[in-house]
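Let me give you the structure first, and then I'll get to my questions.
With one protein chain removed, the remaining protein chains of the complex are shown where they sit.
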Amino acid sequence: MLRLATAGESHGPALVGVLSGLPAGLVLDRDAIDADLARRQQGQGRSPRQRIEQDRVEVLAGLRHGRTLGTPLAIVVRNRDHENWQWGMSPWRPEGEPEGKGTKPVTLPRPGHADLAGALKYGHEDIRDVLERASARQTAITVAAGAVAKALLAHLGVAVAGAIVDEGSVEDARADRDTVGGVIEVRASGAPPGLGSYASREDRLDARLGAALMGIQAVKGVEIGDGFALAGLRGSEAHDEILPGFTRETNRAGGIEGGVSNGEEIVVRAAMKPLPTLMQPLRSVDLRSGAPGEALVERSDVSAVEALSVVAEAAVAFELARAAREKFGGDALGDFVAAHRAYLERIPWRPR
Amino acid sequence: MLRLATAGESHGPALVGVLSGLPAGLVLDRDAIDADLARRQQGQGRSPRQRIEQDRVEVLAGLRHGRTLGTPLAIVVRNRDHENWQWGMSPWRPEGEPEGKGTKPVTLPRPGHADLAGALKYGHEDIRDVLERASARQTAITVAAGAVAKALLAHLGVAVAGAIVDEGSVEDARADRDTVGGVIEVRASGAPPGLGSYASREDRLDARLGAALMGIQAVKGVEIGDGFALAGLRGSEAHDEILPGFTRETNRAGGIEGGVSNGEEIVVRAAMKPLPTLMQPLRSVDLRSGAPGEALVERSDVSAVEALSVVAEAAVAFELARAAREKFGGDALGDFVAAHRAYLERIPWRPR
Amino acid sequence: MLRLATAGESHGPALVGVLSGLPAGLVLDRDAIDADLARRQQGQGRSPRQRIEQDRVEVLAGLRHGRTLGTPLAIVVRNRDHENWQWGMSPWRPEGEPEGKGTKPVTLPRPGHADLAGALKYGHEDIRDVLERASARQTAITVAAGAVAKALLAHLGVAVAGAIVDEGSVEDARADRDTVGGVIEVRASGAPPGLGSYASREDRLDARLGAALMGIQAVKGVEIGDGFALAGLRGSEAHDEILPGFTRETNRAGGIEGGVSNGEEIVVRAAMKPLPTLMQPLRSVDLRSGAPGEALVERSDVSAVEALSVVAEAAVAFELARAAREKFGGDALGDFVAAHRAYLERIPWRPR
Partner (left out) sequence: MLRLATAGESHGPALVGVLSGLPAGLVLDRDAIDADLARRQQGQGRSPRQRIEQDRVEVLAGLRHGRTLGTPLAIVVRNRDHENWQWGMSPWRPEGEPEGKGTKPVTLPRPGHADLAGALKYGHEDIRDVLERASARQTAITVAAGAVAKALLAHLGVAVAGAIVDEGSVEDARADRDTVGGVIEVRASGAPPGLGSYASREDRLDARLGAALMGIQAVKGVEIGDGFALAGLRGSEAHDEILPGFTRETNRAGGIEGGVSNGEEIVVRAAMKPLPTLMQPLRSVDLRSGAPGEALVERSDVSAVEALSVVAEAAVAFELARAAREKFGGDALGDFVAAHRAYLERIPWRPR
């Protein structure tokens, strides 16, 4: 029932999200949302632009004096840079602007981006029409929505946190005008057994988390629990035995068995490829002339692994909140929380 | 628009799928579907049951003399074993059967399965009520639907094939009454650039493939192209430069950039944990009494990696067909194929 | 969360439904479902075929000894007539059958049916490829699913019943080889306030009921409460004043205000056009030759108004069950019922 519709170009006026399915009566903290937006912008590998942006959440609907109304929440994150880009990126042609788009068309697709495929798909002649939306800039909305999801999950005692597991050497790479990738991990504690379902594939929590993480820009791999390492083990060493009190001593499954949360900590990881916009450009071919050339060079980050840890945390929080909304229902926050409590009383499981 | 709704327990009467959104006029080959069903059942690690089952597809709707009607296709795969299980697993209580379910209740949840989480979630006292649906038996419908998807994709020149990349030593493990996992790969050739979209996360082809593969039983990791290996590379070595004629010499991205197919071969991999049903059982706890015990031992496979390669192939084919239906529309097969052809004429890309 | 995917041609092997989202532990009564199927087939305006069919529900999945498993329920209603139609309507071409479809192609579209539009849309040359699915025969699955929904609603004290409000004179029309239509009404008692929502249009209960009824074959009008009559009244006479105890003396709104159930009886009506298959055929044009002719004459009913009352009852029950599942959540029947009870304790409303 929790749904998020998003829109927004990187240098357009704003990023927009409509988040439906929240219960009424949830109190949101603007500072907490902004703090997550700030975390997304930080990291040693980020370019100066990130510090300029200073993202702030704006709410246009669904909230009254900090409390949700049970109606769709409209969240907006302005692109402060837009004022410098109006000539080229304004939704409506500025008055007095001559023909053409006011910015030099981008015609050399960058390898590793949606540039080429997107231009062919949509028939765009200016690759800017692709890259503006395909940009990871849009993850700011993911993060804002994730902060809301975390506020909801807190009422169930669920906490979600992302962290870097492995990152390339940013300074070394910056010196070479190169980029690095890395691996991040998200852990969620307090989730009760029974989120997600094996009943249908689209209800499986592992499938949903797989989509949530693989759908983030630059992610090329996802694993749950011990993931790929499990493929090389024997069955006798790969599972989490069930001990008295329905506890476990291991958590190789990462808290999900058969597509359903099992009450243990939920652990997922995502692999990020190095950012494809390089200061020493890759070879490309001009979309218009077919002539070889070099891909667009824009000032870019050396690494966005830390940002990914924040975005992935938000994406996981959203999926857990969605599964919890489905399981516990309720239109008022109190109904939702009461159903969760009644469930915990029914089952022999206690949060640790 | 392509949708698949499924149902079916492992020892119930049948597995059922309703596949909507096919164009009219697609000719299906019953033998080709059955051949894929047979491939799923083979493999050196399979138990004797698989040979007994001899799955066959049955069609109840949507097809007339082998040609789709443009209406939902109802596919059924009977559980031939059901006749031996009627006393315990029939949908309606057999006449003359006394109280109780006719089979001894399963109360010791198997680690690595949905058993424990499912029993708590749904309030089941007999774990059989969980394991019957959570079983990988249901992938037979995935395979049947995938065979239909492949028949559709063939009209676009797209071919999909799964293979084992890595598998544990089955014979060694069988000797130890143990199980093994492995890694499989699916490759799809001929897919045009422009399947999927970066416009919304739920339209991204990588997110959809992530869900499709992670949602298969026992899969704990998914990667696209070079996947996790990319996380350790520099940007200058991790991308696929674009060369004259819009060709590439490398395919580290696995045919997907920015969530969209880029015209190169689509390459995805999935990691399978070793099967959790062991002949030397894992420790567990009785759901009713709370007393420690050993998990249920049923005759099971030593490995299902080969089966996974077939199931994953089907799942990938389904997602590609879904994306193609969205892109090319059309209610008659001819409309769909004509839109594909017109698109290829519009763009500077040729299938290789 | 309650979803129904359906398939099935009128003379194909069977009608099929996959019903997802039921809680576990709901006991179903096969006789009750069959009784509704029988009600659908009765009525003074029905043709002899209806008595031949004697529909019976068959369950292939989701049920064990009459109790739901929380997994998708697969329901099948066989077309007993199929054995006489195998030559022409079997999914796979019967062995030994020559080219062609074994039945004379229908090329004269019947006015009032999907025949013409469907043949153009899907590129069918034999209109039988259209009429088999477009037929009201498929409402048998709607009725079976509705019977399941009623079983669920009974646990909330909600009862749904359809009835004829107005029907043409069947015997007079039969004498003239003509057909009649009519108006039916469905009433649901016991529904708590708060089903549906004004938050988004797709959540509105009135919109959903509008779709559910307008989507039934031959329905051309739908109204809620006093419906069209309200358009001619003044505001001072058109609403239901709220009296002490939050009761009402009138129910002009039909139990729905602002898209949400208000605790009063839910009342909806649907208008059915006279059946378009007439024994004295209407004028048509041959799809192949363009020559004028007369539309196909098959033995048909004089009236299906009584059947509509049963189908509409089922459709309304389904939508109410869907809204209740969204509101009360829960994976086990007990969770769902407990959430309903807790809600009733929270609000100042009592079922009457």
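When the chains are written out, they are named A, B and C in that same order, and each has its own residue count from 1.
In this text, a contact is a pair of C-beta atoms (placed from the backbone, for glycine too) under 8 Å apart; a residue touches a chain by one contact, two chains touch by 3 or more.
Remember, it's a predicted structure, so these values are computed and weren't measured experimentally.
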Chains still shown that are in contact with the chain withheld from the display: A, B, C
Listed residues C:M1, C:A238, C:V297 or C:V337, member touching the removed chain: C:A238
Options C:D36, C:D55, C:E257 or C:E313, residue touching the unrepresented chain: C:E257
Of A:M1, A:A32 or A:L69, the residue in touch with the unshown chain: A:L69
Identified contact with the non-displayed chain, of C:G12, C:P91 or C:G194: C:G194
Contacts of chain A with the absent chain, listed as residue ranges: 3, 5-9, 12-18, 20, 23-25, 30, 59-66, 69-74, 76, 89-93, 97, 101-102, 121-124, 129, 132-133, 331-335
Chain C residues that touch the omitted chain in the full complex: 5-6, 109, 111-118, 120-121, 123, 130, 133-134, 142, 166, 168, 173, 176, 178-183, 193-194, 197-202, 204, 206-215, 217, 219-228, 230-236, 238-246, 248, 253-254, 257-263, 271-276, 278, 280, 282-285, 290, 292, 295, 327, 346-349
Where the missing chain touches chain B, by residue: 1, 20, 70-72, 194, 197, 199-200, 325-332, 334-335, 338-339, 342-343, 346
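Here is the rule we use: only the chains that are shown with their structure count from here on.
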Cα superposition of chain A on its sequence copy chain B - rotation in ° rounded to nearest 5: 180
Chain B-chain C separation of Cα centroids, rounded to whole Å: 33
Residue list for chain A, restricted to those that touch at least two other chains: 194, 197, 199-200, 327, 346
